[in-house]
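Only one protein chain is missing; all other protein chains are in place.
Now for chain A:
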Amino acid sequence: MTTANPTRSGPRARAARSTVALKAVMAVTGLIMVLFLLAHMYGNLKLFEGWTAFDDYAHHLRTMGEPYLPYGGGLWIIRVVLLASVGAHIWAAAVLWARSRRATGGRGGGRYESPRARRGVQRSYASFTMRWGGVTVALFVAYHLLHLTSNTIHPGGASSSPYERTVNGFEIWWVVVSYTAAMLAIGLHLRHGFWSSFATLGANTSLRRRQQLNAWAVVVALVITIGFLVPPYAVLLGWVG
């Protein structure tokens, strides 16, 4: 072939594979996961309503949409959407990470000989945690699913009751410690990610809007982090049992 294929090398095709398109994928999938986290957090807080309410809620997640959907159908739709989001988010992050490394000789913000500005001029601490924090969160999710979803790992004892699984697990201090570390990683990830996703999608229209989006990012990060940390500490401290 002597002529380039216009559909693969034209400006439109190049833009569709661009850093902007990849970041838009990360933003949309990230926001889907934020919505999931809020719903998940709401479910966790049902722990304070007691054994029956918590286990009923877990059961209703499987019967939602019935009779239009089969048992567990609604939950599986959510799982597929989430899995696709997680996959796309990680894939886009990996491609962008590789491009950043190529553009900076693999050294990012630390590429200058002078050590005096390695922490940047104005960047937030959270912005440093995005990549390794994201890897931490991904590893935690695998462990978390093995623990509380499939119950393959069952510190404190296995159980068919979600309430009992939760209480058994969080009565052990190191389970709570690992969970806390993961929640802090998620909190920092959301602090930068929430703002960044809206800015990426074009919502940052002024200096004032930048401040508002950053304030919202702090609120969302705090609500989700604290909301997820309250139940395990309540169990560890014996308020729920």
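Throughout what follows, a residue touches a chain if its C-beta (ideal position, glycine included) is under 8 Å from a C-beta of that chain, and two chains touch if they have at least 3 such contacts; residues count from 1.
Going forward, contacts and distances are computed from a predicted model.
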item	value
Name under which UniProt lists the unshown chain, selected from "Succinate dehydrogenase iron-sulfur subunit", "Response regulator receiver", "ABC transporter permease" or "ATP synthase subunit a"	"Succinate dehydrogenase iron-sulfur subunit"
Residue of A:50, A:109 or A:241 touching the missing chain in the full complex	A:109
Absent-chain interface as seen on chain A, which is shown	11-12, 14-24, 96, 99-100, 102-105, 108-109, 111-118, 120-124, 127, 130, 192, 195-196, 199-207, 209-210
